[in-house]
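Only a single protein chain was left out; the remaining protein chains are all shown in position.
Up next is chain A:
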Amino acid sequence: MATSASHAVKRLRLTNAQNWVCRNCTRRTFTSSSILAQQPRPSNQPSGNNGDKTTHFGFETVAEGLKASRVGAVFSSVASNYDTMNDLMSLGIHRLWKDHFVRSLDPGVRHPATNPPQGQRILDIAGGTGDIAFRMLDHSTNINHDRQTSVLVSDINPDMLGEGKKRFAASPYHGTGRVDFLEANAENLDKVADSSIDLYTVAFGIRNFTHKDKALREAYRVLKPGGVFACLEFTPQLANPVLNALYKRWSFGAIPLIGQIVAADRDSYQYLVESIERFPSQYEFASMIRDAGFLIPGRTDADSENLEGGWEDLSMGIAAIHKGVKPL
């Protein structure tokens, strides 16, 4: 996606987000704290009318009620530039990961059980600009010869959805009824009926959710029995400690700086990097998926604590794919 000057101007209006920095509560092990320290930051606390419960916004702690809107601000500010950010974080390979993600899910019905054949209903959460949705439709059409399968693209942020709508309007899927859009918070999908979805996907989105467990419960509710939950996300830790240190150096040091230069928006990028660090480990996240009631794939014994192999690491573990299947 092009980085046009007008977008940059839009980003510059990004709110005075610095007001919400809490300076006492953060672990800044890898952050480029010296650079941060050069930027004077008022240490105002969020005002009380959002309740006392706090949550993490990157490494900052903010009142829970504020997180969704702050995340919204981040993605509004990077909406038309998010590809750049994904490129930086994934060392340029997020497109390959997405290809692999979709191929491994194998959406579309190859062996229709009904006549006329019935496609799948896919819900792409945090679907932003439709990156995953395009691949889903392409795969089911070209690989499984299924022209029925459709995608509901959902995002909390209307700007991101707007980008997606624009891209689909200019695509062969325009007017096929195979894509629609829904502005919704993943933690509350009350516009989506129980047991109505075959495949729920969330790519690079779940780390932004305030209550990941709530989102998992919603996923479970909307999925049909036998339906699949699938998540593609950065991991907080690479398995190899040396590579991990190098990658952390890169992501915490360079990316926000580059963000500042290319997008004049350091805080948003800083947030994105920190939100990855806060994300649960692969094992923890697989346990959360299991605890939400899903079957974890790849199990060969009945030991429910053995989740090894229940996810797939990508590129030495910079990112991982997690799946769960809703039991009958």
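In the analysis below, a residue touches a chain if its C-beta (ideal position, glycine included) is under 8 Å from a C-beta of that chain, and two chains touch if they have at least 3 such contacts; residues count from 1.
Here is the rule we go by: contacts and distances are computed from a predicted model.
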Per UniProt, the name of the complex member that is left out, chosen from "Ubiquinone biosynthesis protein", "Histone acetyltransferase ESA1", "DNA-directed RNA polymerase III subunit RPC6" or "RBR-type E3 ubiquitin transferase": "Ubiquinone biosynthesis protein"
Residue among A:D198, A:E218, A:E233 or A:E274 that touches the chain left out of view: A:D198
Residue among A:A126, A:A230 or A:I289 that touches the chain left out of view: A:A230
Interface with the undisplayed chain - residues on chain A: 104-107, 109-111, 113, 120, 198-199, 224-228, 230, 295, 297-304, 309, 312, 323, 325, 327-328
